[in-house]
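For this depiction, one protein chain was excluded, whereas all remaining protein chains were kept in their positions.
Right after this comes chain A.
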């Protein structure tokens, strides 16, 4: 993907794409597999990318489940859920993993294959649909669009088609929003599209690479209070005095107004250094972001570019200032700041941040947003103290926002990519039946708008498909591989015609490609590899290889091509086929750096995949906990009707202090280092849903301490964001202990 975007001229980029296209097409003769380091590195990378794509889709779906259950479980804990609803939730939990399957019949497969090819290759239909659907419908549509139809997040064609769709939706919004101030601000299909887009692989890995360090450093400073709101600072002062048993001095009333708090000298003294610390930290964030210009995903920069050009078109008089505000409304408001304010949901940190760092992060985000907006007026008076920071960085941020827009368009390479796609006979989409049906249903619902024209392909397809089938129950939903094809467009066979290139060019490219292949297969220390390359010798060496008919054939073909090109006057034997030779040498160098690049990218993406997987583990764990809880509640209420089931005591299971520390269950310990080896814990479950944790000291048979835990309470604490459970000697992390209990005690039916 990168090749078409890094500052090359458009002509050259077209040339490159043609070469790529050529290579890709001739690669279809499967007979000529290259097995060198580059090929392996590239294969690795490809696999990694496809794993990230599919894993991030899984997470997206899981997140929705967890969110849904989050809200349901809260009700359940409060005993406010009717039995039928409990059953519904239980159904929702079953069969989270969707099984593979096929379409009920071939005819359907064909028609849907055709429909989805059309949707994928002509983004305008979906763009139009996005404008018609309600906000309630858009989420599932976007899920299908971003993670399925254009789900190969690292495939340039799908990425570019998706961006084309964006452009169409953005343009519409610009054309239909009366004043610029409300552009890109409200929650609209566009805003949701943008946020969903930033959750795809490239956006995630950018955040990880660029922001995660800064955020983590800040998170670790749990005790650093950076509050600068005088009222809060004052309140905290009072609280401190009171909680340490002191009495308030007469000049410190318990409650004051914001103005009084701001006028208090002690408050001012506390705030003063915090202001400079905040500015320093925010400046660090800014520097990292600005230095990360080149790391910023192409798609995100391209969206910035669209915002710039659309606003210039709509407001020809607009100052850069106004344009930067709009770009900032996307880049900072929708991409960077959400990650700073809620880093956990972007997988940048492991736990929820403590109170102080959380507030600090919010303040940083506010500062960054203020630079992007440059409000003339500080609504919260205390923020005015940060004005110097805003002024100092205005220019720098404006320049950065405009620099973001400096990326190439992709239209030409998209055209090429589309040819390549057409030439591939095995285009497939991995999709679930319910995704197919819900997309169909949306198209059907809005068909009067979408398919007005009775001669349009969409009209024809929708008509043939008839009405959309209803959504299947979760258990019956299947993941299928839908072969995509077009009834109307035929595969490209005649390249010269399709691409409007001459026969000479075709020969030239073939010669180049074939030579490069030969050289990748020859041993590195072979004499013919010495520079300058002698093309005729290379061809000869290949043609006379023993026991390798493929190589021989390639060699002979090269000899033919050389003489044909010579006849056509494209190359000249007397200068050693200079023109061709130079290009081949360049290409080989390019391949060398390609390998380096592939390896570097692999390292980065490995990290991304790991993060995504960790997050997946967290989501799955959370679902498991809910599941057990629900089973437990249900079996309890069943138990009331039936005879009390015989309950078996589970455990005790023994854990050492060290084990629990390693698992993160113990997050803070007051046990002196040298005693820790003598401490252990027993976990017992006397009844489903009830646990006893006891703390023991080696050699003493009686426990030191015993803690009764109910699953309800743990979940309630988790819901309330209470992370630690105080066990006097140690502090236990609620989330981790839930995971542990879940692993250890999960009974077939409930705990």
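As a working rule, a residue touches a chain if its C-beta (ideal position, glycine included) is under 8 Å from a C-beta of that chain, and two chains touch if they have at least 3 such contacts; residues count from 1.
Methods note: contacts and distances are computed from a predicted model.
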Check: Which of "Ras-related protein Rab-7a", "Ras-domain-containing protein", "Cytoplasmic tRNA 2-thiolation protein 1" or "Peptide chain release factor 2" is the UniProt protein name of the chain not shown?
Finding: "Ras-domain-containing protein"
Notebook entry, point to check: Among A:272, A:291 or A:380, which one is in touch with the chain left out?
Noted result: A:380
Checklist line | Sole residue of A:108, A:358 or A:604 that reaches the chain not shown, by the stated touch rule | finding: A:358
Checklist line | Residue touching the undisplayed chain, where the options are A:231, A:281 or A:414 | finding: A:231
Note to self: To test your reading of the contact rule: which positions on chain A touch the chain that is missing from view?
What the structure shows: 63, 66-68, 70-71, 74-75, 78, 80, 134-136, 138-139, 181-182, 185-188, 191-192, 195, 229, 231, 239, 253-258, 329, 333-334, 337-338, 341-345, 352, 355, 358-359, 362, 365-366, 369-370, 373, 375-377, 379-380, 618, 702-710, 713-714, 717-722, 725-728
